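Missing here: one protein chain of the complex. Every other protein chain is in place.
Per-chain residue numbering starts at 1, and chain names A and B are given in the order in which the chains are listed.
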Amino acid sequence: MKFSFPREWCIEMAREENGYPVSAGTLDSISTKNDASMSCAVEDVDNMRVAFGRFIQMIRRKRGYSHEQLADNADVDVVELKNIEKSSSCFPAPRTVYQLAKIFNLDSKKLLQLAGLTKKRDVEIENGALAFAANSESIGSLTPEEVEILETFVAVLAEKR
Amino acid sequence: MATKKTMTLNLTPEEMEVLEGLSAKKELSKTAVLRMALRFYQLIDVRFEQGQKLYFEDDEKKEKAELIFI
Partner (left out) sequence: MTTESFPICLLHKPTDTIVDAVLQTSIEEAQLEDWRNLWVPAREEGIKRCVSTKQIECIPQSYRWKWDKKIAYYDGILAKRTFSVVCNDRTEGLMLVTTPAFALEESQKGKPLVYVDFLETAPWNINGFLGQGEYRGVGSVLLRAAVLLSLQEEYQGRIGLQSLPDAEAFYSRLQMRDLGLEHSKEGLRYFEMTPIEANAFLTRGGRYEI
């Protein structure tokens, strides 16, 4: 059998496609596992996302919320909340970050920065995020050390200027 | 596509019955079923040689049974 791509078909589809994203596939653990060769730009985006996801997960557990309870109380989508915690490929919607900041009584601008949604670079938050990501595990119940790390970081994020 | 080669395959009646059953179930010709089987077998064989394992997991009992190739 021959593959055929009628010219008019290609043109019609191209016009409808309109340049919007068409990517299909998963997070891709094969090509990125233990991979030290990721560029700085990609790593920056990654680190922020991972720190944000872990932070939300830990603060949720500390407050004793289930995913559903937090989603309900903060009026955010439970699937998006779970995705944020898993640091999956999605970036959170700014509204979700605002809602989460509100419910946890944090500075929304700082939380947006942690989520990678703002231009303003704050060294304190970035260093805090890196230390947090390096010292926290995402599973199991919180150890006293984790509680301490979390609280230090919450203090940085809660300080409204 | 590349030129295809033809071969004769000797199967027992039981094997043929299974092949025909799969062929009907998957809505494929017998050749397509065998081609599919070969792809699976090769993938498993390559990964096995690389030291990976293949498991069947029972969703309800949460049991895992390792599929062993010798």
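To be clear about the criterion, a residue touches a chain if its C-beta (ideal position, glycine included) is under 8 Å from a C-beta of that chain, and two chains touch if they have at least 3 such contacts.
The structure presented is a predicted model; accordingly, all values stated were derived computationally and were not measured.
Undergrad: Of B:Glu14, B:Glu27 or B:Asp59, which one is in contact with the hidden chain?
TA: Going through B:Glu14, B:Glu27 or B:Asp59 one by one, B:Glu27 is the residue touching the chain not shown.
Undergrad: In the complete complex, which positions of chain A touch the hidden chain?
TA: These residues of chain A touch the chain that is not shown: 1-28, 30-32, 35, 38-39, 41-42, 44-46, 79-80, 82-83, 86, 88-91, 93, 116-119.
Undergrad: Go through chain B and note every residue touching the omitted chain.
TA: Those residues of chain B that touch the unshown chain are 1-2, 25-29, 32, 35-36, 38-40, 42-43, 46.
As a convention for this text, only the chains that are shown with their structure count from here on.
Undergrad: Which whole number of Å gives the spacing of the CA centres of chain A and chain B?
TA: Here the centre of chain B sits 40 Å away from the centre of chain A.
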